[in-house]
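Below you will find the structure I want to go over with you.
The other protein chains are all here in position, but one chain of the complex has been omitted.
Chain naming follows the written order as A and B, and within any one chain the residues start at number 1.
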Amino acid sequence: MSDLAQTTDPAGAMDPAAAAVTVVSAEDAAAVRLGTPGLLRCWLPLLAGVAAFVVALVALRGQGWLTAAVALLGLILMHAGGAALGRRRKGPEFDLTAWLCAIWLAIIILAAVFAPMLPLAEEQNLSLTLDQPVMARPDLLTDHPLGTNNFGLDLLARVIYGARASLVVSIGAVVIALVVGGSIGIAAGYFRKLTDATVGILTNSLLAIPPLILLIALATVLDPTLPNIAFALSLMALPSMVRMARASTLTFVQREFVLAGKAMGASHLRLMMRELLPNVILPLLSYGMIIVSVLIVAESSLSFLGLGIQAPEPSWGNMIAEGEGNTFEEHPHIVLVPGAAVFLTVFAFNMLGEKARKRFDPRQAKI
Amino acid sequence: MTSNATRESTRPAERPRSGTLLAVEDLRTVIHTARGDLKAVDGVSFTLDRGETIGIVGESGSGKSVLGRTIMGLHTTGPTTTISGRVMFDGRDVQSLGPKDLRSLWGSQIGMVFQDPMTALNPVKKIGVHLTETLRKHQGLGRTPARERAVELLDLVGIPDPRRRIDQFPHEMSGGMRQRVVIAMALANEPALLIADEPTTALDVTVQRQILDLLGNLQAEMGMAIILISHNLGVVAGRADRVAVMYAGRVAETADAKTLFADPRHPYSEALLRAIPRLHEPPHVRLAAIDGAPPNMVQPPVGCRFAPRCAYAQEDCRTVLPELEPAATGHLFACHHPVNRGEN
Partner (left out) sequence: MSGTLATQPPAVPEERGDERVLVVDDLVVEFPAKGGGTVHAVSGISFELRDGETLGILGESGCGKSSAGRALMQLPPPTSGSVLLNDVELVGHTGRTLRRKRAKMQMIFQDPVSSLNPRRKVKDLVAEGPRIWGRKVTEDQIRELLLAVGLDPESVWDRRPHELSGGQCQRLCIARALMLDPQVLICDEPVSSLDVSVQAQILNLLEDTKQRYRLSMIFIAHDLAVVKNISDRIMVMYLGRICEVIPADRLAEHALHPYTKLLLESVPEAQLPDAELEVEEVGVTNAELPSPLDPPSGCRFRTRCPLATEICATEAPPLRESVSGHLVACHHAEV
């Protein structure tokens, strides 16, 4: 009879509206307590940051390091103010940095995808830039907002086209590693015994070769095309993917739902695909985000060594390589612009990957 | 307990054996979670005399473990927790103690025994080290006397061949032996209060019996008060002088053990007693299950917390929160429409 009443369990009774009420009241209380200090903490730095940024662009135009420093200060102030504001509006869980990382990745990926449609200056063909200024300094209010290199090629365009190469290669490599390494790892964790031992020996031997040596060796054999570079980099990511997949498979394979599946008559393949994969894939994907950042750096090193994408076709690595010799000392922006792109992208992938990992970590899979 | 004579020499100054040891007054522990404020303990008051045993019974989520931890001072007001009310232990307010005072309190005045003996022991430390550490810290014993005392303690808690066992690692012992070691650690400095939170839940029935017997014997000898927290009515019934039944963060009923089991007044206590299968009943007897599930403690029901599941609930139960009121000396219950009214 009233056995049905059992279904009104604690989780179900958790009325979201009611939860919202408590949040709102907490916020009100905070507002009352903070009062003017809230204004000081949020709006003041935000506005000061905007002001500093505008001053840097307009009043301090062309002052070199000073402009850069004031602009950077403005950005930091804006971030501090924005974060405080976000926390007040959206609750203490609000993470402005993570949002900015996501926005940055969205911008860079969209720009890379739609690069040919964007009104960008020339990035590759030297014959078209003979009339352009050479080594122009970054100045957001000119035709070359991030400046030009020694051939007059536009750095903004090169950063965006370089993102195509760098991202395609690193994300492609991670996808290969995820699919291959993930399946091997799940199989090793599921079957254990001989399969696990064999896989263990293979991954360990792959790990024993220093990655850069492996890449250089591969570069001498393979043509430096995007698919080949992606393949070479995927070998770097493979062992850790296998280990990660194996480790999280091991934590799930002991749970009774796998046994329950067996008892119902599920085959090995079905158990791996339907019971284990959905649980293993989330931590693996978040780990993949972190690996992408490692591979962006690895691709840059390869290109820097002249083993990756060949100039004048841009990649972030060979753009940084242009700063060799005295160039960096005289024209630091040649290195700083692609360097900042690499830094921000790697940081963003790392940050989001880490956040996702915390959320989907097998050890805290349950709430 | 062969070593009584030697033990006397290391015993700290004799404590009084009667009088109130612990007074809990309107204790509330609110834990701030992402889903709202969880009212884990919601207005609990009781006192505990020296040498007395109180059993706290409740289902999971009733707040019995949080209550135990709050009394110890393991929960303190901070970013995740808000505590109101008072815990007076031996004349001192536990909530007002700093971290250093708390640590010395835990070592010497309050002993703790938890559910899982494996997690309470450090797997890379030998049994002897676990014991001598606390002895040397709180009693200032030297290396050799501490070791001698550790052997005595192991003997006291019924571990055979203590001189060999003292050099073993926790994983070399069975669950029951480990729990004995944990008890030995908790009692090393002869605390005035022992808080045992589900001390036998992880153990087999035959071992459970021995551990409970052991606690009873040690109490008779050392005279400490015990707070025995368990989900198992049976465990508490035979061992506690008084029993408090907790439901949804509040005490539903409290009485001496015999009265509570023979004459429960709160419908929840009664239902809980009837839900347990009994050995003397014939097989396939239908059990009187309590329908539904305990309430969500972020938003507990307005009136009596048990009203939504209560067979006797009436209108006032859903609007007015019942307070504890006396039925007889020492027998308190919080219910507008108590059961067994005529029989008393």
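The criterion applied here is as follows: a contact is a pair of C-beta atoms (placed from the backbone, for glycine too) under 8 Å apart; a residue touches a chain by one contact, two chains touch by 3 or more.
On a predicted model such as this, the values are computed, not experimentally measured, just so you know.
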Chain not shown: contacting residue from A:Thr203, A:Asn279 or A:Asn318: A:Asn279
Candidates B:Arg28, B:Arg86, B:Lys137 or B:Arg209 - the one touching the absent chain: B:Arg209
Given A:Met117, A:Ala208 or A:Ala263, the one touching the chain that is not displayed: A:Ala263
Residues of chain B (touch criterion as defined above) contacting the omitted chain: 59-60, 174, 176-177, 204-210, 212, 231-238, 257, 261-262, 271-272, 275-291, 293
Touch residues of chain A, complete complex, unshown partner: 1-4, 6-12, 255-257, 259-267, 270, 275, 278-279, 365-367
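In this section, only the chains that are shown with their structure count from here on.
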Centre-to-centre distance between chain B and chain A (centres being mean Cα positions), rounded to whole Å: 49
